[in-house]
Structure formats: C-alpha cells, structure tokens
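Below you'll find the structure, written out as structure tokens, and then a few comments.
Yeah, one chain of the complex is gone here, protein chain that is, but the others are all in their spots.
Now for chain A:
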C-alpha cells in the first residue's frame, strides 16, 4: 500500500511532469511577485479599512438618527453590491465621470478598504452593544464622558468578540484579490493562468501543479492569521476572566 503510493508519487514527480513548470524560467519569482501584489493590496486595505471601520462602528451606536441612517446606507451599499461590480465601478466608471486617472492598485486598495470599513463597522457595532448596560452605567457614575466610556468600558470588554469576524474578513479580502485582473492588476492567480496557457502544449497537466502551488501560497498567508486569531482570543478571555 505504502510502496505503491511511493511508486505513483515518483511517477507523478518524474522529470517531464508538470511540476517542473514552477521552476522554469522566472516562473517562481513571477508567482511570488503576484502573491506580493495580492498580499500588499489586501494588507493596505485592512490597514486603512479596520481603523475607519472601528470609528464608523463607534459612531453607529450614537443616537443621532441621520448619522445612523447614512452609515447604515454605506454599509448596505458595500455589503449588497458584489466586490466585482465595486471594482468595475471604481476603476472604469468613476474616473470616466470625474475625469481623473488612478492606477489599478490604488483603486483596489481604496475599494477593498471601503468594503473592509463597512463590514468592520457592523462587527464593531454588534460587539459594542453587547456590553451589558450596567457596565456603562457604572462608568457614567464615575463621571466618564462618552469617549472615555467607549475607550475604558465598551472597547476592552467587546474586543474579543470582534476578533474572529475580523480575521475571517482578512482572509476573505486576501482571496478576493483574485478578481483584480478585471481592473488589469496582475495577482497570483493571473500569473498562474499565464504560466498554464504559455505551457499548454508542452505540459498539458500544468494546471494541477500551478493551482496546487497557488493553493499552498494562499494557505501560507492565511494560516498565520488563524493562529493570531486564536492567540488574541485566548489572551482576551484570560484577561476578562481575571
């Protein structure tokens, strides 16, 4: 059983098999370059989007109905419209209407950043209102103002509720970068397709190896996120339970 598995593995890994395509020419560097594009776009979108989302989420627990309605509209806009359409809108339509040209990667960071902010605002709002009202009352009794209540009472007690959803979103953003070819940004999946098509005749089985490698790259990027999430949650729980 084991022997036959090793046997078939060596057949698959023979020198003329599709895996060699990963190391032909500059393919490995190109794939890693594509991964860097995906990761940097997603990373910048999260760096700008999360703080903005936290602010918007905090604003959404205020009692001003106009503010709440506007922020709700913003959230629904980015949640309902597919990311594909948002990218198309930001890259092709808005510059046409407004007469400004911005490169694709910047557009991607802005569009993804606004999407992240919208999703995070709802995560933060949900977590903040889950803090028991008597905690807030206790803070008020100590003479805290609104900002102090947020910073010293609400945020510390709800941050562990925000972590899982935020990490989920981060992984989703990284994987959604595969749509970027639509706005002519070359991400890791597009590089993979270029490699497969250029070697279609010499290596018809290259799809398996290229996609397999791209899967591995995504995994290497997203796995640490899961680890970070676990560590953060554990720390928050320990702190809350004293």
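The criterion applied here is as follows: a residue touches a chain if its C-beta (ideal position, glycine included) is under 8 Å from a C-beta of that chain, and two chains touch if they have at least 3 such contacts; residues count from 1.
Definition applied: contacts and distances are computed from a predicted model.
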Per UniProt record, name of the chain withheld from view ["Aromatic ring-hydroxylating dioxygenase subunit alpha", "NADH-quinone oxidoreductase subunit N", "Glutamyl-tRNA(Gln) amidotransferase subunit A" or "ABC transporter substrate-binding protein"]: "ABC transporter substrate-binding protein"
Touching residue (missing chain; options A:84, A:129 or A:142): A:84
Which residue of A:47, A:93 or A:216 touches the chain not shown here: A:93
Hidden partner chain, residues of chain A it touches: 21, 24-27, 29-30, 81-82, 84-85, 88-89, 91-93, 95-97, 101, 181-182, 184, 186, 190, 193-201
